[in-house]
Structures are given as structure tokens and as C-alpha cells.
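One chain of protein is taken out of this complex; the other chains stay put.
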Amino acid sequence: MDYSIPTINLSVIGPEIIILLTAVSVLIIGLFPNYRRWSISIVFIGIIFAFYDIYYLWNLNQVGFDGMVLADNFALLFDIIFLIGTLLTLLLSGNFINQYIRGTGEYLSLILFATLGMMLMASTNDLIVIFLGLETLSISLYILAAFRRSREDSLEAGLKYFLLGAFTTGFLLYGIALIYGSTGTTNIYSILNFLKDGSVEIGILFYIGMILIIVGFGFKAAFVPFHMWVPDVYEGSATPVTAFMSAGVKAASFAVFLRLFITGFSPIISQITGILAVLAILTMTVGNVIAIVQTNIKRMLAYSSIAHAGYILVALTALSRNIESEFSAASIMYYILVYTFMNIGAFGVVIYMEKSEEEVLKISDYAGLGFKKPFAAICMTLFMFSLAGIPPTAGFMGKLYIFSSAVESELYGLAVIGVLNAVIAVYYYLRVVIFMYMKEAVLDFSYLSARPVMALSLSISVGGIIYLGIFPQSLINLLTNIL
Amino acid sequence: MVPLNYYLILSGILFVIGVTGVLVRRNAIIIFMSIELMLNAVNLTFIAFSRYLNSIDGQIFVIMVMAVAAAEVVVGLALIIAVFRIKETVNVDEINILKW
Partner (left out) sequence: MEFILFYIFGFIAVVSALLIILQKNPIYSAVFLILTLFSVAILFLLLNAQFVAAVQVLVYAGAIMTLFLFAIMLLNIKYEEKAFSKLANLKITGIFVTFVLFIEFMYMIFLRKGLGIAGNISPEKVAEVGNVELIGKILFTKYLFPFEVASLVLLVAMVGVIVLAKKKF
């Protein structure tokens, strides 16, 4: 048996290598107390280099490691989304770092490892690497959720996330095993060729495998009925970690869904449109209805993030109905990017409001914020408007694109239910705004001091949602041509 | 040669027993062992397919699953021990200050 080492084209995984080197060097620098304060700067330099490398790789469509790794524009776009999420999260973590970490590098490197896992998931062509990337991401997040390990709620969040996450990993793996059995390969393009070829009949093994894979990633992306962990884990984790989790994990799961649906499963994906539609309706409705009764802002944002997974799922359903539709895919990517900005932004204001020891998390605590801290209140108002889908924010354009993609695929009922849900959601988002501007303050906000770094992160998010909301067309054009 | 279906049924039974353990038991360590049982049932499926497809890719997947399982076990047991140090219990019904 002759064999040869595959051509190792390291430039394909350039961004991944840069992030890995950054994570490892932060760990090593943590050993030297005199140099620890440089670690955060190293992280930012690393992320900037990674951005530059993505810019360099753009449009080159490189393939490496025997077709195992892809650096097509789709993967690079998701790399950009993940890195934006990481950057915004790290800008918001200053207080958390000072309070809990005191300079050692584990927090920073675990965040970077999680980002690396997401990037691997988006930029591969083989289920085996998707699985390994998912585990890199999940294991980092189990630890990050439990990071404040002197606190009961944080440990509880970590343990719950871990037990349920490992449980669904079992289902995901069973699904991959069935796909492997029914096609003889784990490579997504080979699966596509197998399905197109049609010489072997596609049996029930394949369908059940596909559904188990959707269950596995649906758990990570918080689809109802696999959402039970979301509010608990979001509430128990430190808020910067929650912000990171809510945006990044969802983006990574949808990246995998898009990759699988558009290439691997595309010949038969229209047969599960019904299942996806039911999931979408359940996810939107349950998320929005339960969010109405929440009094804790982190739990409210957790249920709202479930509802947003539902909106993205509407576009995914539309895509499965009409797999050629580049507009549906573009609307998913647009929404994920917008969601990253607005959700991390909203959590950013929550982080700003937290006191050092006790947390200020009731929605009623935000009463009167509008007059005492106008900048934070304006940011929060814009994020709430964007999450609710009120123009001129990007959240409005995102919802518009998603529902019109559903209409384009002739899923009128789904579009109507989606719009109704968006109307329900306006109530609980605007409640926060009403508390901020129309109620007397119950808290003395004097403990809030100006935090320039945090303000920078909030400004970037606000800029993102306003810019994308007013000038969406160029981005949509770019996204439509990406596939 | 033993037919493939025999192996698939066996691994299906093992997987389902693991799922039952996760859903019915309340001791975090036993839940975790049930998850390991599920992963092992999946490994058996992979190996059986790999044998009957005359392909070796399934065995590589199993090796990766084992590496990941080892990593998960280490992290999981560390989490369970950290919870035990504070709460003095590993019963998931009593670990409930966040409502489910």
C-alpha cells in the first residue's frame, strides 16, 4: 500500500493558527507576573492579525489537507463574525477580568480556544472536524460557564450545561454514525455526490441520521424543545461569558447547518421542510411567550435569544424549501451578523450595570437610568429597538429579509406566524425602555463610573446596527454572491 | 459471519439503556457513566459499519470519539467534584438554585 503525506497547505488555516498561537502565548505569559498586563494587548494584536489574514485569503478559495479544510468566502465570513463577537466580548470583560482573574491567562485563552472551535466548525468539509471543533467549543464553554467557581450558581450552570451538552453529543454522534453507515463517508462533498448519484437508494438510516444531527446542533443553537438549559446557563454564567455564548455558539451552529444544507444534504433537504417549520414555530413562540413574564434581565435575554434562533430557523426553513435561493442564505448570514452586534451590545449594558459583588439584574432596577446615565440608556434603547425589529435599526432589516425569504419560498403561514411573534416581542423589549425613561429611579446609580473600554465596545455595536440598518444593500449583495 | 443487523440492534439497545440512565437517575456520576455508555454504543455502530463497508474511516472516527470522551471525562469529573466541594451533594435534584 503506497501512500504519501498530503500536501500541507498551512496558509489555508492561517487565521486558526494565529488564534491558536495567541491563545498559547497568553497562557505562557500568565506564568510571568511582571508581564501579565500585556496579555490582553497580545490578544488584540492576534485578533487584528487574524483579520488581516482573512482579508488576504478572501476570494482565494483555498483548499488544504486533502480537501479536509476549506478557506472559501463562506468560512471566512463566519470567521469574521466569530472574531467580531470575541473582540466585543473581550472589550466588555475588563471588569470581570480584574475581579476574578487578576492577570492569569486562562480566561482569555479559553475564550480564544472556543473561537478556534467555532472557526474549525465553519471552515471544514468533513463531519469529523465539525465534531472535533464542536467539542473544542463546548469544553471551553463548560469551563467558562463554571468559571466563577466559588459561586454556587456558576458551578451549577457549568454542571447543567455539561451534562446536557454531553448527552446531546451522544445523539449527534449516533447521527453521524448513521450517515456514515448509509453513505460510506463522512466527507460532506462525498455525501453530496452519493446523494446525487442515486445508484443506491437513500434509506431511512440516512434520514434518521440527518434528524439526529439536527437535534445535536439544535441543542447548541437553542431550538425548542432542546432549550431547557439556556435560561439557567445564561443566568448562572458570568455576563461576559453569557454574551459570548449567546452570539458565538448560535453563529457556529448555523454555520454548520448552512454548510450541511447547501452542500451535503441539498438534494433531499426539501423533504424535511415540515420538521424545520414546526421547530421554527415552536422556537419563536415559546421563546417570546416565556420572555414576557421574566423579571430578571439575563433570563429575559436568554428567552429572547431562543426566539431569535427561531427567526433564523424561519429563513433556514425557507432555504430548505428552495435550496437554490441565495437570498435565504444571505438573509441568515446577515441576521447572524446583526444578532452578534445587538445581543452582545445588550449584554454589554447589563455588564455595565452590574455592581462588583452583587448583581443588578432585575428589569425594574433599570428604572430611571435614562436620566442618570444617558449614554448607556441610549445604547440599551437602540439594542432593544433592534432586537424588537423597529426601524431604522439593523434588526428591522434582518427580520424583513428573513420574512421575505419565507414569502419567496411560498411559506406564507410561517411568515405570518413570524411577524405575529415579532409583534409580541415588541412588548417585552419596550418594557425595558419604558422602565429606563418613564419610571422613577429606585437605585442610586452613583456606583456607575465611566468605563471607556466598555463604551468603545458599545459604540462599535451601536455603529454596527445603525450602519447595517441604513445601508444594508452592499452587505446583502456581498452575501448573495458568497456561495 | 454475524449479520450487521445484530450489531446494530445490540448497539441500539446499549444506546437506549444509556439514554434511560440519563433520564431516570439523579446521581450526576451515574448520569455521566450512562453518557459514556451511549458514546460506546455509538462506537460499536461505527465499527460495525466500518467492517461491513470494508472501509477504515469509521475506526478513525472511533479513535477521535475516544480522545474527546477522555477530555470530556476529565472536565466533567472536575466539575462534579467542584460542585460537591460547595454543595456536598451530587444529586442533580438538589442542585437547583437556578430553576430548571
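We call the chains A and B, going by the order they appear; numbering starts again at 1 in every chain.
We take it that a residue touches a chain if its C-beta (ideal position, glycine included) is under 8 Å from a C-beta of that chain, and two chains touch if they have at least 3 such contacts.
These figures come from a predicted structure and were not determined experimentally.
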*Touching the left-out chain: which of A:A146, A:I214 or A:I306?*
A:A146
*Chain not shown: contacting residue from A:L205, A:I268 or A:L483*: A:L205
*Contacting the left-out chain in the complete assembly, out of A:N73, A:T183 or A:S266*: A:T183
_Touch with the omitted chain, as defined above, among A:E135, A:D232 or A:E354_ = A:E135
*Would you write out the residues of chain A that touch the absent chain, in ascending order?*
1, 3-6, 8, 20, 27, 64-66, 68-69, 100-102, 104, 106, 109-110, 113, 116-117, 120, 126, 128-129, 132-133, 135-136, 139-140, 142-143, 146-147, 149, 178, 180-185, 194, 200-205, 208
*asked:* Take the complete complex as the reference. Which residues in chain B touch the chain that isn't displayed?
replied: 1-2, 4-10, 12-21, 23-27, 29-30, 32-34, 36-37, 40, 43-44, 47-57, 59-60, 62-64, 66-75, 77-82, 84, 90-91, 93
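Following the convention adopted for this analysis, only the chains that are shown with their structure count from here on.
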*Contact residues on chain B for chain A in the complex?*
15, 18-19, 22, 28, 31-32, 35, 38-39, 41-42, 45-46, 49, 53, 55, 57-58, 60-61, 64-65, 68, 71-72, 75-76, 79-80, 82-83, 86-87, 92, 95-100
*For chain A, which residues count as touching chain B in their complex?*
128, 131-132, 135, 139, 142-143, 146, 149-150, 152-153, 155-160, 162-163, 166-167, 169-170, 173-174, 176-178, 180-181, 184-186, 228, 231-232, 235-236
